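Report on the structure given below.
Of the protein chains in this complex, one is absent; all others appear in place.
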Amino acid sequence: MTDIEVLIQQLLTGLSNGMIIALIALGYTMVFGIIELINFAHGDLFMLGCFAALTALGVSGMVDVEPGGIASIITIAALFIIVPTFCATINWCVDRYAYRPLRNSPKLAPLVSALGVSFIFINIGLFWGGLPLEVFGYGSAAAAPKNFPALLPFDNLLGDSAIFVTWRELLVVLVTIPILAALLYFVKCTATGKALRATAQNPTAARLMGIHVDSVIGITFIIGGALAGVASVVYALTYNTVFFQMGFRVGVDAFTAAVLGGIGNLAGACLGGLLIGLVRALSDQYIATQWTNSVVFGILIVVLIFRPSGLLGSRTREKV
Amino acid sequence: MLKHKLFILSAALSFSIIGASDPAFSAPSDPQTIKIVSSLPRTGSANSQSTSIVNGIKLAIDEVGGMIGDAKIIYEDWDDASPERGAWDPALEAANADKAINDPSVVALIGPYNSGAAKISMPKTNAAGLLHVSPSVTWPGLTKPGVGEANEPAVYRPSGKRNFFRVVPADDIQGLVAAQWAKTLGMKTVYVLHDRELYGQGVAEIFRRSAPANRLEVLEFEGIDPKASNYRSLATKIRQRRPDLVYYGGTTQTNAGQIAKDLRASGVTAKLMVPDGCFEQAFIQSAGANNINGRVYITFGGVPPEQLTGAGKKFYDDYKAKFGSAPESYSIYGYEAGRVVIEGIKKAYGKPSFTRASLIEAVANNNDFSGALGRWSFDENGDTTLTTMSGNIVENGQFKFSQLLGAD
Partner (left out) sequence: MNPLSKLKSFAPSDLQKIFIILMLPVFIEMIFPSLGACDRFKPILVFAVLGFGLNVVTGYCGLLNLGVAAFMAIGAYTFGILTVSIYPFQIGAWPALLVSCCAGAAAGVALGLPTLRLRGDYLAIVTLGFGEIVQDILRNLEVITKGSQGINPLPRLVVFPNERGLDSPIVSYLVILCIVMFVAWTMRNLERSAVGRAWTAVRDDELAAGCMGVPVVRTKLKAFAFGAALCSLAGALWASGLGSTGEPGNFDFALSILALCIVIVGGLGSVAGVLVGAIIMVGFNSIVLVELSERLGAAGFSGTQNVFASPANWKYFVLGAALIITMRLRPNGLLPSKPSEGGVL
């Protein structure tokens, strides 16, 4: 591999990682934008999505399908319907029963509730891995990482080129970009989207204008959950691992991305996600893998010192 | 004001208590019951190995019917892991050691599973003169001078005496045989990764040191983040260097399965070699059989259970009969540790003064011990004289014994 090929390869890896991070970051940023809550449970919701995907495979018996065959395509399509629905439902329930009763409580109360939900999710993930299914090794080592069967082939789409592009990277792009476009369209061009933006700007005024704030918030959680579900499927298909503690690193990356881009800002979350993916890949290659986390957070701190509201965030004046 | 009172009260209390006797120095109070305890990670991903070790210990105790002379042997299985760590927890390991020391009926502590945990409990048991046998800790510095830090192993022996024994060969042997095996496999260049944890980094470091003597060129020695979601960019970096072999010093818990997968997905053709921390079914499950069939080499300190002969074969059969499944790789060391303690008690018990010290004496002089692993002794450091290791591969989603590896 020449140096330039390495660089291109790392950029590709970084972009595909970054897109997955962006999908999850959107969930953080939307919830924050609308109720100013850091939803700590979001990364773990993503983890549960991955477990749901693996369970769906295990129950339907689609474990040993030929990668890239017709059966695997149908399975993948089904996963993209089942898992986002599952995650959206859970996220809505969490909002309804854990966060909504706390809307008028001190600001830390929902945050702590979110931590509580995150704990419960992690515990569910631990137990989920102990279910007596073949995909979980019949529950013999519940806490160990689980393999997600390869539904996508490993072949290089570029033939013999030193640059390796497989269906995995392609899938990330093919799924993420249309979804982001749809999301932007939804938020910018539909009535619900307008209600959403209005609620984000000023919930009291929005309520006075006749917007049903609670259902708007509910919709936000549904969308955020569905995005996490999509990310789960993409992630599981690309990296083939499901693990009850995986929500932490992915969640922190996504949260960092949301803050880096300017929390509450959709485009910012995408930009932040891509940047973090790229920084991680380039730091692994050119600095050292063992310093990558520090590099990511170092960049975050430096950016925030110079742009205290993130890259695309607007400086909000505090009202007196 | 009340606090002042409390302070005076507490000060008074403390004066009154300094003279209190120290239970650790009394002999086992009731010779009728003798307690053996183990401190192993029962929560988290090492639990399947721990369960197997515990079963091995139980088997060893059951073989003597739970009785030695007129004394009843009681075994307790303690956990040194907590869920938030997902692995051993220093506070719990310390608490277990204290508890064992302060309970006069405890004569032996079996454990821990992790070398890092041993660093915490060893000085405690040593100061208290309690027999400590580990089935699985492999950091050489715990017992051997000149391998780890300058102050090792003296720091673990505040009393200056030896109370810690291990029945498993240490990593200075495993790293070395791994390098020798790589040479016999025809490898020329190797990319060494480690998980930046005590066990993984230690064995990777010894592999690196042993490489030049085995005509292996180490292209890079790199620590990774064991919690990272994937290693694709690292795999690209490895692909650029074109090694014959990737050595990962790490365990199933520190993401060895993900590394195996990402190497394959990124088109790295080099084989992967891992130490015995990955020699468990959970590794195959997490890596996915298709991703590692014929691509992974695993070294293990000893012979895999099903390859055993003689006393080892008997252990394997007894275990299967009693627990209904084949033992995991470390189980036999649990059994051997249990046997060492039991045989020690047999020798020491019944003598006029059966104390913790006399038991240590008896175990230390276990020369030419005939156990499930063969005939062996403890050397002057408390290490086993056995150095036989095995090389294993994965075929059809199962570990398969490949060859014996010797450390010379």
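Letters are used for the chains, namely A and B, taken in the order the chains are written, and counting of residues starts over at 1 for each.
To be clear about the criterion, a residue touches a chain if its C-beta (ideal position, glycine included) is under 8 Å from a C-beta of that chain, and two chains touch if they have at least 3 such contacts.
The model shown is predicted, which means the values in this text are computed figures rather than measured ones.
Novice: Looking at B:56, B:135, B:223 or B:275, which makes contact with the chain not pictured?
Specialist: B:223
Novice: Please identify which residue in B:158, B:212, B:294 or B:310 touches the non-displayed chain.
Specialist: B:158
Novice: Among B:112, B:135, B:148 or B:344, choose the residue that contacts the chain missing from this document, as touch is defined above.
Specialist: B:148
Novice: For chain A, enumerate the residues touching the unshown chain of the complex.
Specialist: Listed in rising order, the touching residues are 32, 36, 38, 98, 101-102, 105-113, 115-120, 122-123, 126-127, 129-130, 139-143, 248, 252, 255-256, 259, 263, 290-291, 293-294, 296-298, 300-301, 304-305, 308-310, 318, 320.
Novice: In the whole complex, what residues of chain B lie against the chain that is missing from view?
Specialist: Contact residues on chain B toward the absent chain are 1-3, 6-7, 9-11, 13-14, 17-18, 20, 22-24, 42-43, 47-48, 51, 54, 76-79, 81-85, 90-92, 94-95, 98-99, 102-104, 116, 119-120, 123-124, 127-128, 141, 148-151, 155-156, 158, 196-198, 200-202, 223.
Definition applied: only the chains that are shown with their structure count from here on.
Novice: With chain centres taken as the means of their Cα atoms, state the distance from chain A to chain B in Å.
Specialist: Going by mean C-alpha positions, chain A sits 38 Å from chain B.
Novice: Chain B touches which residues of chain A in the complex?
Specialist: Those residues of chain A that touch chain B are 1, 6, 9-10, 13-14, 17, 123, 126, 137, 140-150, 154, 156, 164, 166, 168, 235, 238-241, 243, 245-246, 248-250, 253, 280-282, 284-285, 288-290, 292-293.
Novice: In the complex of these two chains, what residues of chain B are touching chain A?
Specialist: 43-45, 47-48, 83, 86, 196, 222-225, 227-230, 232-234, 236-237, 239-240, 252-253, 255, 257-258, 261-262, 264-267, 280-282, 285-291
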